[in-house]
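One structure is given below, represented as structure tokens, and several questions about it will come after.
All protein chains of the complex are present and in place, except for one that has been dropped.
Which chain is which? They are A, B, C and D, in the order written, and residues in each are numbered from 1.
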Amino acid sequence: MSATTLKDTEAPPVPEPGRRQLKATPGTFLVWGGMALFLILLFGVVASVVVNSFAGQWFDSWFPSGYTTAWYGEAWQQYDLTQVVSTTVIVAVAVVGISVLIGAPASYVLARRSFPGKNIVMLVFLLPIMMPPITYGIPLATLLTYYHLAPGLTGVILANLVPSVPFVILTMTPFIEQINPSIESAARMCGANMTRLFTRILAPLLIPGVLAAAVLVLVRTVGMFELTFLTSNSSSDTLVVALFTAMTGAGIRAQQSVDAMAVIYMLMMMVLLVVALRFVNPTQLVSQVREDVD
Amino acid sequence: MSIQATSFKTLELEHVARNFGGQAALSDLNLNIRSGEFIALLGPSGCGKSTALNCLAGLLPLTGGRILMDGRQIDRLVPEKRGFGMVFQNYALFPHLSVEKNIAFGLEMRRIPRAEIKTRVAEAIELVQLGPHARKLPGQMSGGQQQRVAIARAVVLRPPLVLMDEPLSNLDAKLRLEMRTEIRRLHQSLGLTTIYVTHDQEEALSLADRLVVLRQGEVQQVGTPQDLHEHPANWHVADFMGYRNLLDGVVEHTRGGMATVSVAGTGITGATRDPLAPGDAVKVGIRPEDFEITDASGPDAGHTRLEAVVEVVEYQGREFAVEARTDTGQALHIRTHRTAEAGQRITVSAPHERVLVFASALTAAAPVPELQEATP
Amino acid sequence: MSIQATSFKTLELEHVARNFGGQAALSDLNLNIRSGEFIALLGPSGCGKSTALNCLAGLLPLTGGRILMDGRQIDRLVPEKRGFGMVFQNYALFPHLSVEKNIAFGLEMRRIPRAEIKTRVAEAIELVQLGPHARKLPGQMSGGQQQRVAIARAVVLRPPLVLMDEPLSNLDAKLRLEMRTEIRRLHQSLGLTTIYVTHDQEEALSLADRLVVLRQGEVQQVGTPQDLHEHPANWHVADFMGYRNLLDGVVEHTRGGMATVSVAGTGITGATRDPLAPGDAVKVGIRPEDFEITDASGPDAGHTRLEAVVEVVEYQGREFAVEARTDTGQALHIRTHRTAEAGQRITVSAPHERVLVFASALTAAAPVPELQEATP
Amino acid sequence: GAPGGNAGGEELATSDVPDAPSEAVTLNILDVAGNKQLTEGIFDSFVSEHPDVVSGVTWETAGAPDMAGKVKAQQQAGNLQIDLVLTGTDGLSAGISEDLFVPIAADYKDRLSNMDNYQEPAAEMQKLAEDKGVALTYYPSGPLLEYNPEKVPNPPTTAEELLTWTQENPGRFGYARPANSGPGRTFLMGLPYILGDDDPKDPANGWTKTWDYLQQLNQNISSYPTGTGVTMNNLKNGTWDMALTTTGWDINPRALEQVPANFEVQALEGFTWVTDAQYAVVPKGVSADKMSAILQVLQYALTPEQQAKTYDSGYFYPGPAVEGVTLDMAPQSSQDVIAKFGRPEYDALIEDNPKATPISAEDLVTAFNTWDTDVASGKIEEKK
């Protein structure tokens, strides 16, 4: 729609249409320029770690004096990454799945209804996001341990759900608000009950919302050290626990092996993310259709 | 979970009411719908037609009254359990589903076997003439095409009751006629009970078994098309039934169902069903097509004659719509085969029995069948 | 930045075309619009009317052709610089702005002084009769009310060209007439050039200076209402102009603008403008209201007589719509004042000069003024 | 309180602990001191030698500050799953203040007879444990300076020279936040000895010279990394020319090729080693069987042959806590590394210089706080 957007996939038979869109205003220039700068710096940041993770010796020079892949093997070995990575994936997927399942219906209610006590409910959902885990981490771990849910995988998943569910709720609410309620009405007139309304109509329309929420939760979960650590045992440590231990724990480690692990972390997340983005475009299907009209 | 798409015998609306934040959008709607009936809701924009349908569908909670199906109260049932079909005024198509899938949606919800879904969807698409567009998404279609998808989506379910909210408003005249025929055919062949909102008088008259005329959320009259067309209960209904000329006047005298009214000094005689007395404020209703431009002048026994100056002439196919103004400043709408020219002085006449006289006060409307007085 | 809301003399559309992913929604539209003209676009659902308006407004880039305003090419101008007004088929109201603010939006964009905005908005609200709803949000209003906001929002700008996409489709008959009058009044008093999409033949005929009939993205005929109504260029236009009976036949013989056609064995005589020869496949067009149910039987010099059996009778106010079928299986649509009963055998007659004969092939349409042959 | 709010876990009567577990147990070890690197071999060989006592060990690693919370949560819930914690002095004192550990050295003194063989400074370190832990490894630590010989031909040899050097080379010297860094901490605790402060064990009142010195040093330090790793990084890539180190932080990173092998070490004149050790502690709440196994393991770990493994690759150089463990008893790989990256001069330095135990945990926190407020934050004020 915007006149300044680069677009037009069809080659017009007449050269005229579409030409005006390519004119770059200062604003456009600023936006693309800023973006390019950001990307360059970002690339530098990532590249420096990646290079280091393959570095033999890298002292005071532009590039390492030699390259090796040994660090990966070492990190893999030392931290038992086979198990750690698989635990991480299990925990991440479980937390994302469960929190979307629990959170989406709740955000639906918050988006569509106003009811007495809504503010209190909102507060209850806001607090877990804001409170640092140290306020509630130990009592929570105690509680879970008491019921023999922790230490272990179950405990890790449950503990990570505490901030994740509210995250989903908070992100999804505006998405649901955007959907025209009459589409829902139509689905119900077609005989869809709440469950199927969710799975068949809302879910596809909410894909960008679900994706955003899921990515958010995924990143939070995979990066959540405190709660995971407090509820994990040696067989349910996640990657971030390994990483943080490597980074902050006692002992002397080759920086390269930490970097190698960080790269593994990044690659794992990237795979998850790229898979996610491959299958869903973070723009609503509705407007994807409309974009064609552009 | 199972959808009660079973048929019913009667559907009773008792004092159904709906307010939006204090303002009544629908008040005290009483209606007895028999199975297989075709009921049209008519009324000016914003009178509560869509609200009525939404209440019936269960999409809006009632703020008053109840709905009974075969004596069983259903107004607390969620929409999907009522099993009604609905064509929404704004279509409300699922933007992420293709035409086919939009139409198939309801069938899938009812767990109809795949093969049957396929044939029924194909039929429905055929019905609304969207064959070449079956795989498009709603956003890729024209307004009328979308509207047709909405119709197909509702009727493909063959629900016991189908609610249609101005389903043909965005279709061209020809398609409208065709669709109208199809809707009637479906109604008859499947025995669908239909409640139909339309702003098209002709559509209402031609399709419906009974009409319900609403005004500001209140029912004005319920009756058969002929009833309403020939004996509108009050001037508002008359207005809706094509009595475009509604002239304010005062009763001069009445005699056996006929009243003579003074409209800005001119006497007009017409039939009335209201109990009127001389001096009452009334509205005189005359249809544009009941006026005739005559060459004759002077009084005539069975006719009221008025003189007027033509102001606007509009070509409307074979007929002309003429707007004229009497010497007393009263505007007249006339539909005629004879052309006239702006500025021309003409005499129009209307037969007495075609002129209707109504009390001005709307509450004095004649009692309406099946309907208690609407006094909120 | 300044908005060129200045008037123009002519607006030329040259070979304007628009494809959607290879499929042509509009092809080779040629039109010369003079300032102050009222042009109606007519055509079946999905024929490209909205696409044409969108192209003109600049909302869709053209895939072919160009648009010239007073000789200056404007098709590369962004919509906001064209300064046209538009009523969208789906209204496209700003959901977060109240009715007032929706209407004021365009004025604010044009940096009109506050006081003037206020009065103009108030006027516009008055015009569309939404006084009591001025502070509501679009989502809180009925379909018809929303549509009226859309109209008000477009006309309050008094743009040099206003594009209206079925602006009255969701209004009741009475309001439609009133709004129609208002639109014409605005058009005339402000000299707005108007392009108006409608599916309502009557509306088109009564409002427009010229009509453009489209079919599958191609122009069929451009002309005055009278032109089109009386001399439709081909059977498709005729179809649109109310020739509901389009009977397939074969020319038997022609004589001086009249052709006699054999329709399933029955001979029908009518007027033609196409160069026809015996044996040509043709369509015979007859309006329902041109049929008369007669008691007489046997041949008649100036009339074609057909016998048929009544199938459906529909009450439509003062008239009846009758569907009958001839012995040869041909369905006939008849509009008549005389009632008939299903199963009754009737004789209908139509005067020769009211019957039109068209070549079946659409490409053989008579050359249309201002329009080169539409061959994409 | 939390469910099962039994703050200390089940108390275990000494008499209930059998000599050997009724069946082989699995030990879950939480390592918060990087001790795994040194002692994993010991545990492994115990498992292979005594499979009837310990069938296996699992390792978990973490930072010291996180340990107490985790142990506490499990104890409060009455569902302890950590059997043994390997910790440095920081975790040790945290656990002591929270009363998390079994007074193992007191209760089971007779079963840990090898503790009698501690070398002298290690025995001092053992006292810090207040009987709540068993010192497994020991090293004299530092403080030491490490520098790039190409950039610093004449390294400072006294505290005064160091100050002068930093003034001449602002931004070329640094150390990590003492709270997060062994060398930093050692330097902090070692300075009072070097500068001759009133009471080297009383940071609140007795460290006047030390604080003054640190503030002066601060003028020419650009930033304090949080972690020794970053200081080594700064050293190797040329951001700095000189940094603080300890014996372990000198040998091990060079062995790991993190720091060029040619970098040199310099001790300040008249310095006192601030010793360090790592302990094995047992959280309250372990079962009798596990306790019995743990006692056996610890006793085994304190044998000279096993202690020799703690030479490792110099991470905690030298490492062994008991007397009479020499490098030639260590595994060959260990000997090779030390031969290549070790420094012969260490033996003399360790021999000649006095050794002091670190200050108490509470005093250390006070010192960290003072450092945070008076030393490091003084910098931002001036910079603004």
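Convention: a contact is a pair of C-beta atoms (placed from the backbone, for glycine too) under 8 Å apart; a residue touches a chain by one contact, two chains touch by 3 or more.
As a convention for this text, contacts and distances are computed from a predicted model.
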| item | value |
| --- | --- |
| Omitted chain, identified by the protein name its UniProt record gives, among "Dihydroorotate dehydrogenase B (NAD(+)), electron transfer subunit", "Propanediol dehydratase", "Na+/H+ antiporter subunit D" or "Sugar ABC transporter permease" | "Sugar ABC transporter permease" |
| Omitted-chain contact residue, chosen from A:65, A:135 or A:199 | A:135 |
| Among D:55, D:117, D:157 or D:223, residue touching the chain not depicted | D:223 |
| Sole residue of D:154, D:237 or D:326 that reaches the chain not shown, by the stated touch rule | D:237 |
| Among D:101, D:165, D:300 or D:368, residue touching the chain not depicted | D:368 |
| Positions on chain D contacted by the hidden chain, ascending | 1-2, 63-66, 68-69, 90, 94, 97-98, 177, 179-180, 222-227, 230, 233-234, 237-239, 365, 368-373, 376-377, 379-380 |
| Missing-chain contacts mapped onto chain C | 1, 3, 5, 57-59, 78-80, 83-86, 88, 90-96, 105-106, 108-110, 137, 139, 143, 146, 153-154, 157, 163 |
| Touching residues on chain A - with respect to the absent chain | 1-9, 27-28, 31-32, 34-35, 38-39, 41-42, 44-49, 52, 60, 62, 102-103, 105-106, 108-116, 118, 121-122, 124-132, 134-140, 142-143, 158-159, 161-162, 165-167, 169-171, 173-175, 177-182, 194, 208-209, 211-212, 215-216, 219, 222-223, 225, 240, 243-244, 247-248, 255, 258-259, 261-263, 265-266, 269-270, 272-274, 277, 281-284, 286-288, 290-294 |
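The criterion applied here is as follows: only the chains that are shown with their structure count from here on.
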| item | value |
| --- | --- |
| Chain B and chain C, separation of their C-alpha mean positions in angstrom | 23 |
| Averaged-CA centre spacing for the pair chain D and chain C, given as whole angstrom | 90 |
| Centre distance in Å when chain B and chain D are each reduced to the mean of their C-alpha atoms | 89 |
| Multi-partner residues of chain A (at least 2 other chains) | 292-293 |
| Where chain B touches two or more other chains at once, by residue number | 90, 140 |
| Touching residues on chain B, where the partner in the complex is chain A | 1, 3, 5, 54, 57-59, 78-80, 83-86, 88, 90, 92-96, 105-106, 108-110, 137-140, 153-154, 157 |
| Touching residues (chain side chain C, partner chain B) in the complex | 20, 42-46, 49-51, 89-90, 133, 140-145, 147-148, 165-166, 169-177, 199-202, 205-206, 225-226, 229, 239-242, 244, 287, 289, 314-318, 321 |
| Partner chain B, residues of chain A touching it in the complex | 180, 182-183, 185-193, 196, 200-201, 204-205, 285-286, 289-290, 292-293 |
